[in-house]
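Left out: one protein chain. Kept in place: all the others.
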Amino acid sequence: MKKYLSPGLLILFFVLSAIGHYAHWPATLEFFIAAIAVIFVAGFLGKATESVAHYAGQRLGGFLNATFGNAAELIIAILLVKEGLFDMVKASITGSIIGNLLLVLGLSLFAGGLKFKVQKYNVTLAGMNGSLMIVAIIALFVPAIFLNTHVLHEEDRNSLSLVVAGILIVAYLLWLVFSMITHKNYLADVTEGGDQELPHEHEPAWSKKKSILYLVVATVMVALVSEWLVHTLDTLTSRFGLSELFVGAFVVAIVGNAAEHSAAIMLAMKNKIGAAVEIAVGSSLQIALFVAPVLIFVSHLFGKPMDIVFTVIELAAIGVSVFIAKSITQDGQTNWYEGFLLLAVYLILGVSFFLV
Amino acid sequence: MKKYLSPGLLILFFVLSAIGHYAHWPATLEFFIAAIAVIFVAGFLGKATESVAHYAGQRLGGFLNATFGNAAELIIAILLVKEGLFDMVKASITGSIIGNLLLVLGLSLFAGGLKFKVQKYNVTLAGMNGSLMIVAIIALFVPAIFLNTHVLHEEDRNSLSLVVAGILIVAYLLWLVFSMITHKNYLADVTEGGDQELPHEHEPAWSKKKSILYLVVATVMVALVSEWLVHTLDTLTSRFGLSELFVGAFVVAIVGNAAEHSAAIMLAMKNKIGAAVEIAVGSSLQIALFVAPVLIFVSHLFGKPMDIVFTVIELAAIGVSVFIAKSITQDGQTNWYEGFLLLAVYLILGVSFFLV
Partner (left out) sequence: MKKYLSPGLLILFFVLSAIGHYAHWPATLEFFIAAIAVIFVAGFLGKATESVAHYAGQRLGGFLNATFGNAAELIIAILLVKEGLFDMVKASITGSIIGNLLLVLGLSLFAGGLKFKVQKYNVTLAGMNGSLMIVAIIALFVPAIFLNTHVLHEEDRNSLSLVVAGILIVAYLLWLVFSMITHKNYLADVTEGGDQELPHEHEPAWSKKKSILYLVVATVMVALVSEWLVHTLDTLTSRFGLSELFVGAFVVAIVGNAAEHSAAIMLAMKNKIGAAVEIAVGSSLQIALFVAPVLIFVSHLFGKPMDIVFTVIELAAIGVSVFIAKSITQDGQTNWYEGFLLLAVYLILGVSFFLV
């Protein structure tokens, strides 16, 4: 892959895509240029993440990647909240969670599994991730079931949403304390110091400082190109008569997570499955426990309160994604067939959303 | 048990049962003859399976047994689909899945656990089986929830059913590739080469070729006798005022799975718990991932499309069965009390279906 990462082509397509966006080129042309650009910038981001992960360890590297990747989504979502497009915000939150848990994780396990028979990572981290995922769906599920079976005042509805959102943000911050400070070694990658770190491994291409700088630059580029691409898709899909729900949950989510996709798959194929899982699962946890609750608080700041109640099919989609991802990741071992199963569930959900 | 397996009595009751069926003897008489015949042929099948398992290893033996056992069910179900009896087909699919996961598995763990304090089998296989079960219920659950919350055209409904059915069949075929080819040893029985294979174990009664021949013959006999027995039950139960749902989900399923019952329990009592679990769980997976989807495609060939949407109580029954079976099998260790818990859930479901 490295040979194709010509800096010249990367910059060329990024600039072309920017011009296309701001000069309002025809949507189809804009789409193809942006799609090519996204491949280059995602590749660049993948390489930068890998380099940072080399210096920072797999978990911190994965966390950085997930955070940078989601920063872009948070910004886009805030703009949507400001315009009161709550349904599309919730659809894209749903899409991001299931896209990371099923598509990104599935492709990573599948690609990694084709190269390595069994890939292992810290089983305790797997268990903690599973519990956090369960808490995330409980936080979405409980308000929905209470509000669907009882009539509540608008005010109580908002209070419930804010309290649950506040609890999730606290849970996320404490998780950072737990996983980065008090129990860092407890959740360390099983492979660190193991056979992946043998002397024959390639030296990272860049120095520590340069890697971090490139990671930031690449993330910003991915965010921009993703947005331009999403913009064209919006126009294109309306021509093909797709529903907002499908576009929000699948098209936007797939494109918006291009960074996580490429980075996670690349790491999995280098047998750094711990970092790949951290990107995929960590990113979906970050969206459920941090991005979504923050959006609820932001909506109140804008004076247009958004509640935490998702639709039945969004809850069902998130619920089944969490169950299968938890079942597959909990033993700390992965193989190609487990990756396929995640992709199969993603396909079932995709077809169902498409037809509705 | 071997002493009772007199070939003479086996053939006598098989022939009597056949005559009773085709000569239309009184249903009560036919029922008792067929019931005795089923005990003999099931015993014969159990012995043949055990003998094949000796040569083929526990897992392949279990797979062969499950496949031969389900071949009979597939044929009966196709006949029902042809007649458009979709409700009974779905009830019997439900019954087969929960019957295998709760009754067959429960009796095996219970009987085996009374003889051996703790029985162990491959924990990785347990985890994979659990994930496959989750995918199976997701595939049944997602279309049901989408179709219950949204109005879909007849055509889209059928498309969704066919796509999901297709994904399940691909998942099943790839599972065979995974478990029989690419990761065969990874899922091998923990006990192979262990204490069960000690020299004092009895030699199998038959040669390799003879064992396979007898396995096929016994399976065909079980299929035939089961059908004759089911036929009499249908008449008998209508006299006692039982619902179609109860008969389909419990009576038909129990009798139709007599082969799996006897083989699995016999293996469990010889401490070959890996093969017993493979029969019970493998059989239910085969029905959910292969038999049910094939029936949907077959129904389209007949020009009478059957959808994949099960009723709420069927989904609930399958769902709770998968959850308790997954919880109990996932640590790769079994004991008598876990067998009892499965039977308790089966009883709760049985009483509920009976009263509805």
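Assorted remarks:
A and B are the chain letters, set down in written order, and residue numbers restart from 1 in every chain.
Keep in mind that, in the parts below, contacts are C-beta pairs under 8 Å (C-beta built on N, C-alpha and C of every residue); 3 or more make two chains touch, one makes a residue touch a chain.
Just so it is clear, the structure is predicted and the values come from calculations on it, not from any experiment.
The chain that is not drawn here is touched, among residues B:Val216, B:Leu301 or B:Leu347, by B:Leu347.
Among A:Val38, A:Leu105 or A:Ala139, the one in contact with the hidden chain is A:Ala139.
Residue-wise, the contact with the chain that is not shown comes from A:Gly127, picked out of A:Gly57, A:Gly127 or A:Pro305. On the side of subunit A, the interface with the absent chain consists of residues 123-124, 127-128, 130-132, 134-135, 138-139, 141-143, 145-146, 149-150, 152, 156, 159-160, 163-164, 167, 170-171, 174-175, 178, 182-183, 186, 326, using the contact rule stated above. Although one chain is not displayed, its contacts with subunit B can still be listed: residues 117-118, 311-313, 316-317, 320, 323-324, 327-328, 330-331, 333, 335-338, 340-341, 344-345, 347-349, 351-352, 355-356.
We take it that only the chains that are shown with their structure count from here on.
Each chain gets one centre point, the mean of its Cα atoms, and the points for subunit A and subunit B are 40 Å apart.
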